[in-house]
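Pasting a structure here, questions to come.
Here's a slice of the assembly, chains where they normally sit.
Read from first to last, the chains carry the letters A and B; within each, the first residue is number 1.
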Amino acid sequence: MEYRIKDIKLAPQGRLQIEWAEMHMPLVAKLIRERMVKEKPLQGIKIGAVLHVTKETAALMRTLKMAGARVRLAASNPLSTQDDVAAALVEDGIEVCAWRGMSDEEYNKCIDWVASFEPNIVMDDGGDLHAHLHEKRPEVAEKVWGGTEETTTGVIRLRAMEKQGVLKYPAIAVNNAKTKMMFDNRYGTGQSAIDGVIRATNILIAGKVVVVAGYGWVGRGIAMRAKGMGARRVIVTEVDPLRALEAVMDGYDVMPMIKAAEVGDIFITATGDKAVIRKEHIERMKDGAILANAGHFNVEIWIPDLEALAVSKRKIRPHVTEYKLRDGRRIYLLAEGRLVNLVAAEGHPSEVMDMSFANQALSVEYLVKNRGKLKPALYSVPPEIDSKVAELKLKAMGIEIDKLTPEQKKYLESWQV
Amino acid sequence: MEYRIKDIKLAPQGRLQIEWAEMHMPLVAKLIRERMVKEKPLQGIKIGAVLHVTKETAALMRTLKMAGARVRLAASNPLSTQDDVAAALVEDGIEVCAWRGMSDEEYNKCIDWVASFEPNIVMDDGGDLHAHLHEKRPEVAEKVWGGTEETTTGVIRLRAMEKQGVLKYPAIAVNNAKTKMMFDNRYGTGQSAIDGVIRATNILIAGKVVVVAGYGWVGRGIAMRAKGMGARRVIVTEVDPLRALEAVMDGYDVMPMIKAAEVGDIFITATGDKAVIRKEHIERMKDGAILANAGHFNVEIWIPDLEALAVSKRKIRPHVTEYKLRDGRRIYLLAEGRLVNLVAAEGHPSEVMDMSFANQALSVEYLVKNRGKLKPALYSVPPEIDSKVAELKLKAMGIEIDKLTPEQKKYLESWQV
């Protein structure tokens, strides 16, 4: 068995972490696992995965292995590996190439090591494995039965390959599953972004004016939770009139950032665009304004403008940088404008990853079952998997739903042309 | 000028009603009207409409006329005409054939009278005009430039015609516009269904257990408002696991009706299905349970079961029927199981109809502009109209939104493959 990790002796600590995660991942670590242990749907299948090596990923890897697969795992980011978890995985017989603080070269070597495994199924988070296979290991890519992709970025890269006609295997965009987006963005980031702001600053949300830039799923989640924590006013900024109107009807104030800038105490960006908060806005802000970002890239708060406006800058708390403006006003940037929920808090709760990874596990099984039947193309998660994940989640929560009677089914069908 | 209405002397009272509606319909009665009065985009166009003759419809008809059109209007339901409004419309030079309490024969005659107008554009609510034109007046239908349809039912009928290849003109399904559904179903019915329950019963919502059957747009609106009025517990019943899970994450309890039946104080159905509340549920309900329906047809609460279980029945308040069961328990049915917001309250607020009718007005203009360019088929409201309606609504509310800078636009486009 091959592996390269920081220190195998960290395994006991990693095991505790995985246990805690699995406790809150009843789909991946219980319902799906128990079935797969019995059915062994992945017996002998080689899976190559490039994912964040975290306690939640560990739960997924362990389930795939218990389903019969041989699994090789590399890190999808040089900085995100939990070394103790990596150690525990190795003890569990999963080959891992990942440690926190690896160099770019080491990072790429690990990916190539996964490719060299000649996997039947590939799993990726960001598209680096997919790209590597197509560019550096085309002979391996040819033989891959299918792949999955966890993120928007990866999906965009796969779509480009598909468009150019070079995609060599069917790939499933787990990212777009309803049961992923619903949890990840609205409820997961909604909670963890507010959590990140509180951990970074320890301020009281009650009584504050919170400005949320963007009313997509993430923005909705944040607005909802900001109100829920007692913000006296939640202001949404939007560029799309339909979303803006929905925000209004959901009970929020809507105005352009240029006006919101003057009244906000806390600003959280979640637009997917750049420079959402920039010079003209910063100039109008109140002394003490707090800026945080919950969007993927650290471009939503335009830091060059902040730097240009500031006469001095210092770190006042671990994740709080103070920028002092010419007129004495102080602006506080959290987490250097990077994802506040990841940097200042712990990122998504395990429950959220459970939904996402349940889609992963079932998509892998689907690709195995449908080997040879799917053309190389980008696919959505099959609706029956999406629905199954919801069903399992409800089951795990002990929640029953209603069933249609035969008469009701007939009635509904009579409406369909 | 032809017309047939109850009494032209009712016009002054109708005028007051229309004024009140127009006050709350800033899109149809102000922003769109003012532009159309200037541009006259419907100059000389003949419009034949079969719609509920209400104060809100009046606002729409008046705008179309001010835009240059010649308008002929018949009732889309024998019972829904507001006679005073009809009178005011006639005074305004709109030809109307509608009075409350018309017979089926008279109803059909009025529709034929609209058809005989040989309209360029037709507007319908339920599909009776579309069907009449295709079945009884094919020579007129041939010459129609295009039509609109307000309701789900009408859209289903048009889709059937399209599928059978008999549809003779392009038709726009106004029903599916986001700016209609969002208002109509979620916010409109959400408020008015609760309003209907309160008017019918005068009970206190605070402290009650409210059961909402169905978590579509209507169910969401009702659940949200029931919680907002202080229900101590809102229980949602669903057959779809994804919707059920969303309800759970939105903060509601989910369980099958058979269990909800035992704890609910107030039940409101909004599923689109039949027999959602039936024998087995009624048998388990508490003494005093209140049943109301907010779905389109009065089949969601299965009245035959209620009748069969009851040993006596009487009307205890105008919209409340008491069914006494064998064991003495009393079940209260509101509005005879018909739409509680229409029967026991006033139906949709004018603001809601404004959104819907703004889509109508702009869709009519679109059909005129694109005369001859659209094949006979069923179309969605063009997204730019949907978006325009949202934009106008925000403007009417005095709400500004943000604008993308050129750099932001470029950045977003760089993400699109």
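Everything below uses one rule, namely that contacts are C-beta pairs under 8 Å (C-beta built on N, C-alpha and C of every residue); 3 or more make two chains touch, one makes a residue touch a chain.
These numbers were taken from a predicted model, which means no experiment stands behind them.
Asks: If 2 of the identical protein chains are displayed, how many copies are present in the complete complex?
Replies: Counting every copy in the complex, the total comes to 4.
The rule is short, and it goes like this: only the chains that are shown with their structure count from here on.
Asks: Report the inter-centroid distance (CA atoms only) between subunit A and subunit B in whole Å.
Replies: That pair's centroid distance is 39 Å.
Asks: Under the stated contact criterion, what part of subunit B meets subunit A in this complex?
Replies: These residues of subunit B touch subunit A: 156, 159-160, 163, 178-179, 182-183, 186-187, 237-242, 244-246, 248-249, 254-257, 259, 272-276, 299, 386-387, 390-391, 393-394, 397, 399-405, 407-408, 411-412, 415, 417.
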